[in-house]
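Contents: one structure, followed by commentary.
Complex shown without one protein chain; remaining protein chains in place.
After this line comes subunit A, so read on.
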Amino acid sequence: MPFESLSIEVLGDIYIGLLALAVLLYAILDGYDLGVGVLIPPREEKFRDDMIASIGPYWDANETWLVLAVGLLLFAFPDAHSEILQTLYIPATLMLLGLILRGVSFDFRAKVAQVKKRRWDLSFKYGSLLTTLSQGYMLGIWVTGLRTDLWAQGFALLAAFGLTAAYAFIGACWLILKSESALQEKAVYWARRGLIVLSVGIVAVSVANLTLHDDVRQMWLNSNWGFLLMAIPVACFGLLSFCGVILKRMPETDGRGEKLPFIIAMTVFVLCFAAFGLSYYPFVVPGQMTIADAISDANSLRFLLVGAIIVVPCILAYTFMVYRIFAGKSEKLTYY
């Protein structure tokens, strides 16, 4: 058996790293396409086809990162998986309902008569919204260590709106990158609005977060790491302010700087995610269950690791290739 020398502790770190990678990629990739879904204007028709065309070739693969994340959690940390998802059973079910609705609407809308198309468009929008709200709520409850009291629920609702704002923001930045003229102007407007909501959200969630766990507060305010950790929200604010300045000047005629908002949005996602990760390591359920408590059998972990080490770089490579192929402005939605 390869990787015989890896101890269970090292395996735990590797798998939490893989899980983190899957969740981060999911949040960025499905984040922007969920965001585009959330932004679909319910009353006007004109932008819908172009908006949906901008995510056409990608959404399916984006969503797969969620399947990988849930799969890794299920397999590497089965106790955590059943603890988390049993507590969050109802919001998880609602999230799945949302994912089902948006996933199928995307395909149905293109194949039905004009009258019914509107119905599928709305189910795409509200499916996306239901998905983002549920994910934010689940994230919120997870951060509290799976508490279900009123205060935790309130925090989770805050997180639900925060994450939806984040997705809408990155979705708008994606649209700036992929669209032209009227839609691009609209996307700039959405991005500026989303930017403000997101900034407020980050402050609110950060402050609430500090009141949740004593050791997290300790780490942020008193430890050697605290300085680095505090730099993260500051960096986010710097980046978001910079983004606000750029957005104010957009769209420029020569298309200069179109990529910047999306790059900034990605960086902010990575930074926020890093802050979460550093705060809660080595817990799989904050304050409740550590990696060591939840880890499954070492031999099985080694068996899957062989594949993961070979395959994950391939996945990243061909994902990158697809983004290169479809680079530039998206084409009209034709499905041929």
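Here is the rule we go by: a residue touches a chain if its C-beta (ideal position, glycine included) is under 8 Å from a C-beta of that chain, and two chains touch if they have at least 3 such contacts; residues count from 1.
Everything that follows uses one rule, which is that contacts and distances are computed from a predicted model.
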item: The complex's invisible chain, by UniProt name, from "ABC-type polysaccharide transport system permease subunit", "LutB/LldF family L-lactate oxidation iron-sulfur protein", "Cytochrome ubiquinol oxidase subunit I" or "Sulfide/dihydroorotate dehydrogenase-like FAD/NAD-binding protein"; value: "Cytochrome ubiquinol oxidase subunit I"
item: Identified contact with the non-displayed chain, of A:Val70, A:Leu139 or A:Leu175; value: A:Val70
item: Options A:Ile8, A:Leu21 or A:Leu97, residue touching the unrepresented chain; value: A:Leu97
item: Option from A:Asp107, A:Glu180 or A:Asp214 whose C-beta touches the chain left out; value: A:Asp107
item: Missing-chain contacts mapped onto subunit A; value: 56-58, 60-61, 63-64, 66-68, 70-76, 78-79, 81-82, 85-86, 89-90, 92-93, 96-97, 99-101, 103-104, 106-108, 110-113, 296-297, 299-300, 303-304, 307-308, 311-312, 315, 318-319, 322, 325-326, 331, 335-336
